[in-house]
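Single-structure report; data block below.
With one protein chain removed, the remaining protein chains of the complex are shown where they sit.
As written, the chains take the letters A, B and C, and residue 1 is the first residue of each chain.
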Amino acid sequence: MGESGLTSEQIAFQKHARGWLEENAPPPPPIRLPLMAIEVMHEAQRDYLQSWQRRCYEAELVGTDVPREYGGWGREGCQRIANQEMSRAGTPFMINIVGLTMAVPTILVHGTESQKKLLIPGALTGEEIWCQGFSEPGAGSDMANQQTSAIRQGEDWLVNGHKVWTSLGHFAKWMILITRTSKEHKYDGLTYFVCPIEGHPGVSVRPLIKITGETGFNEVLFEDVIVPDSLRLDEVGKGWTVAMTTLTYERGAAEGAGGGGQGGDPTQRLIALARESWRDGVRASDDPVTRDALVQQAIVYEGIRMNMRRAKVPALNDHPMRLPLQSKLTGSEASQNAARLGVEIAGVHSTLYKKDPKAPEAGHWPLAYLNSYGGTIAAGTNEIQRNILGERVLGLPKSK
Amino acid sequence: MGESGLTSEQIAFQKHARGWLEENAPPPPPIRLPLMAIEVMHEAQRDYLQSWQRRCYEAELVGTDVPREYGGWGREGCQRIANQEMSRAGTPFMINIVGLTMAVPTILVHGTESQKKLLIPGALTGEEIWCQGFSEPGAGSDMANQQTSAIRQGEDWLVNGHKVWTSLGHFAKWMILITRTSKEHKYDGLTYFVCPIEGHPGVSVRPLIKITGETGFNEVLFEDVIVPDSLRLDEVGKGWTVAMTTLTYERGAAEGAGGGGQGGDPTQRLIALARESWRDGVRASDDPVTRDALVQQAIVYEGIRMNMRRAKVPALNDHPMRLPLQSKLTGSEASQNAARLGVEIAGVHSTLYKKDPKAPEAGHWPLAYLNSYGGTIAAGTNEIQRNILGERVLGLPKSK
Amino acid sequence: MNQPSPVPRNFGFGSEEEMLRDLARQFLDENMPVEKLRGLAAPDPEPIYDDGQLPGWDQQVWNQVIELGWPGLAVPEHLGGSDFSLVGIVGLVEEVGRHALPSPLISTLNASWVLRSAQTKEADPFLQSLASGTPASLAMTGSRGGVEPGEVDVEARSTPAGVCLDGVSFFVQDASKCELFLVFARQGEGLKLCVVPREAAGLRIEQDQIHDVTRDQATLYFEGVEVNSASVVSDSGLATLQRAWPGLLCLVSADLCGTSEWQLQTTVEYAKNRKQFERPIGFFQAVKHPLVDAMIEIDRARSLLYHAASLVDADHPDAELSARMAKSAASDAGAYISDRSVQLHGGIGFTWECDLHIFFKRSLHNQALYGDGVHQRRRLADFLVGPIDR
Partner (left out) sequence: MNQPSPVPRNFGFGSEEEMLRDLARQFLDENMPVEKLRGLAAPDPEPIYDDGQLPGWDQQVWNQVIELGWPGLAVPEHLGGSDFSLVGIVGLVEEVGRHALPSPLISTLNASWVLRSAQTKEADPFLQSLASGTPASLAMTGSRGGVEPGEVDVEARSTPAGVCLDGVSFFVQDASKCELFLVFARQGEGLKLCVVPREAAGLRIEQDQIHDVTRDQATLYFEGVEVNSASVVSDSGLATLQRAWPGLLCLVSADLCGTSEWQLQTTVEYAKNRKQFERPIGFFQAVKHPLVDAMIEIDRARSLLYHAASLVDADHPDAELSARMAKSAASDAGAYISDRSVQLHGGIGFTWECDLHIFFKRSLHNQALYGDGVHQRRRLADFLVGPIDR
């Protein structure tokens, strides 16, 4: 499908990206890859994905719009195109998703010059993997209720506390970390740091096991951890504001520094499954009720794609955040419903775990379904997302 | 289907009821009857239904379990059977639904001996039609927020205020009325009366028009209306408690004094509609997606019937109110969804109003759909019903 | 067929389209505020529902609409129109839906869209006529209420001068306001597309009694209606209608998106102001979350709609697929917000005096028109999954 509305630089870049991806599709992975970067468990997966990210970086598909002085490629409006082309090519996702879509954009807004130079290049190449320290066992959806404390000690801060839900923590060099520096103010008592993780004294990372039985997310304990003041982002007490920048990117309201690749519309895959699944002697793909469900799914995904496109047309957006703030909610529920449909189509075959050779598509659907709750719970449960949309976009009174 | 668990008196009564109904099916109505008593608009409808109620009363199918000294028939556990047989026979509903299912049970619990003798007989025969004065324009779902005032003046009360949503008000002889007798206490400041309506000085009944364009419910204005203290039910300040008794009956948690008849499971009617409706050259009854929806509907209605049956088996009810408190919610949503499905099956034919001769089933489905919001809004919106269930049955904290 | 032109990422919704839409919004805000609509279309139900009178509409506004050139938006410039993109027209129709405007505008736009799709020189004079303000409507539906091209109950037989029509056409939108009817009539295996004026001999127009008070609908009885050959604008009516279909689906979807957005915003305002239990009801998640879900459904429908319209503009082969997705999403969004708007208003939402019912009924009508969600998805499954193997 042809496209216009692009600058000549963007058109040239799109051509480059498409061509490069066609010629440089990565070799098949050594072991099954998970659906999303935050589910990466094993070192073999990490190594494979890290090397793919580096190649994409070198091809200028990552960090595309980041200024050159911080290791990027200094283009304008091209990251979106790169992401799109990677998605189109069906190549693997970027493992450093937290770095690219959260840390880098946040540091670009709130960081000092030296922080930018220190932190961004390694995030772009994928050499330094990032994780996120926003969730605590007691806080849940109430993100401002952070208990991890940071106490000033001269030029350093002493950090104590407990973070959970830390995807990629076991591979991470850095964490974006919210701490409480004052107990007097709920929101204004928060301060935002970047904190070294791997090998840093006092930091311990323990894998948490998901309902699938897989690892991939962690709890991180801080016991008298020293963080130099030079790693503080923005002012003391401004942590909430900085976190909002991060979440704007995480919730899909803005383009990060990269992160494209697989994980898109599962419609074709579901249709293929339906062709191989049987009901009363008929293929599920010939059962009209299943067909209706498949098409509903397809419409939701097409709607998500077209929302992304429409969000870029100011004349068709009365409220600038109305579409962007929907994307975490609609994306995570679309994935969940699609996976659930896959489970239903597979029928009794969905009882099988991925290790069973009889499991359709190597056990993809039930695992995807179970894992989908990561998406509907993490980064503000979808209940909270609905509050946010109702309050910030529709202007309804706060529910809390 | 045979049934046991009935006493011999009940078995004999069931036989009587079934036999009488078979022999005494009423003549066809002179004009189209609405779906429910609360939608009765015209005098011709009223007259027809009133005479049917009197015949059923005389056949002992109404007031069956009410003591003989108050005009009833003094049986035990037979009203349910009568209702069931009327429903089975598909005979018309009882017009005095408010009298039979709300006023009579409430008066039996809270009334004095003379109140019972004054008020119950006319309600049972249908001669004296009742309406309900619980809703006010400012109160909505917050029923305790009543503003209609009653001020003591010697042996009388002076009532001023404004009630809305008063079905049958234009035919009513009596109203069950909640008033505010003290502003100091929200709940304990309410007092419950029965109030004469028809021809009573200071009372004016004005029809409200529904979204269908039909009348059938009213607003009732009270301007310096005198109500004798002898018409107060229970103590001053106990109005909330009395109202809860009424609502327990209204919400279906208990058997009233009658009210059986049509208004049950629309499955067969929907199937018949589907057989006459077309989609892409195929009957809707042969379209598997429609069939799935029809069966979902049938399951919901069968579930409602079986809930009613299970509610009577203490061993299968850990919480005594768990099933009874569901019935208003499930019943009103089942009707709404069934009507909506009828609209969808009829397709573009559902654009037609009942006066159009091309309208399928005399325009039943779109009218039923529009009217169904009466059921999901009145007597505590279904949102409030969900609060009640969550709080009283599941023990969750109050949402208000 | 034209070659598909490139599809712009902004759907081709540029400054002209924005200007047209903003103008429409302003014009309709001024000339059809909801208070006026209520007075026109829904004063007292009795005359409409009991006595069979047609609901009111404003002929003056229609004359202004003609002056603004809206009936000719889809007509080529050399025939007096402005040859606007469908994306732009859709933007305007959303505003029409948002104001529930009673008028023959949409039926006329539909008719012009079909005439244009005929791709014959016989269509030109009629396109010209429509652009100059002659209101017209499509007569294309059989007694079964078929929601796809070709289910017609009118027969054409050849005469020396042209054709002669017999039969019945159902569900003709806004017929009482229209002067021309585009009639599809079967002849052998094919469909003829004929233009028939309302005063044609042998044509009897019987108004339907409908719920929607912002339009009218009629059944057309043809008893030996003579059509001269200049008025037979196409001999391949089925192909014409199939070409036109994605555009028609976009137009009705746009109307649905417009009514839905009005219902959403009106209910949001109510939820901010109405208090229960000492709080505005919008505080309660049982009110807030359904409104958010409605917003999400409406946005999905709108995004799919603009995409579909841009594919129609580009003559893209996926236009039908895309338009069916839009209609499915718009019908379902319309059903959901209609339902929640009444429910969340509570008692007042159930009354005639509240404006909700006007939009509710217009939406309900449009949900069914040209096929509801289930229907569109049945067709989409054939595209996406392939035909059923029996």
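The rule is simple: a contact is a pair of C-beta atoms (placed from the backbone, for glycine too) under 8 Å apart; a residue touches a chain by one contact, two chains touch by 3 or more.
Computed from a prediction, not measured in an experiment: that's the story for all the values here.
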(Q) One chain isn't shown here. Among C:F284, C:Y306, C:Y336 or C:Y370, which residue touches it? (A) C:F284
**Q.** Candidate in contact with the missing chain, chosen from A:E23, A:E113, A:E155 or A:D280
**A.** A:D280
Q.
Residue by residue, what part of subunit B touches the chain that was omitted?
A. 1-6, 267, 271, 274, 283, 285-286, 288, 291-292, 294-296, 298-300, 302-304, 306-307, 309-310, 312-313, 315-316, 322-323, 326, 329-330, 383, 386-387, 389-391, 393-399
Q) Mind pulling the subunit C residues that touch the left-out chain? A) 284-286, 289, 390
Q: Spell out the interface residues on subunit A facing the chain that's missing from view.
A: 135, 137, 140-142, 145, 164-165, 208-211, 213-214, 278-281, 287, 289-290, 340, 343-344, 347-356, 358-359, 366, 370, 373-374, 376-378, 381-383, 386-387, 399-400
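The rule we apply is simple: only the chains that are shown with their structure count from here on.
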Q) What chain lies farthest away from subunit B once each centre is taken as the mean of the Cα atoms? A) A
Q: Please compute the C-alpha centroid of subunit A, do the same for subunit B, then give the distance between them in whole Å.
A: 52
Q: Please work out the Cα centroid separation of subunit B and subunit C, and write it as a whole number of Å.
A: 40
Q: Quick one: which residues in subunit C touch 2 or more of the other chains?
A: 284, 287, 374, 378
**Q.** Contacts with 2+ other chains: residues of subunit B
**A.** 287, 289
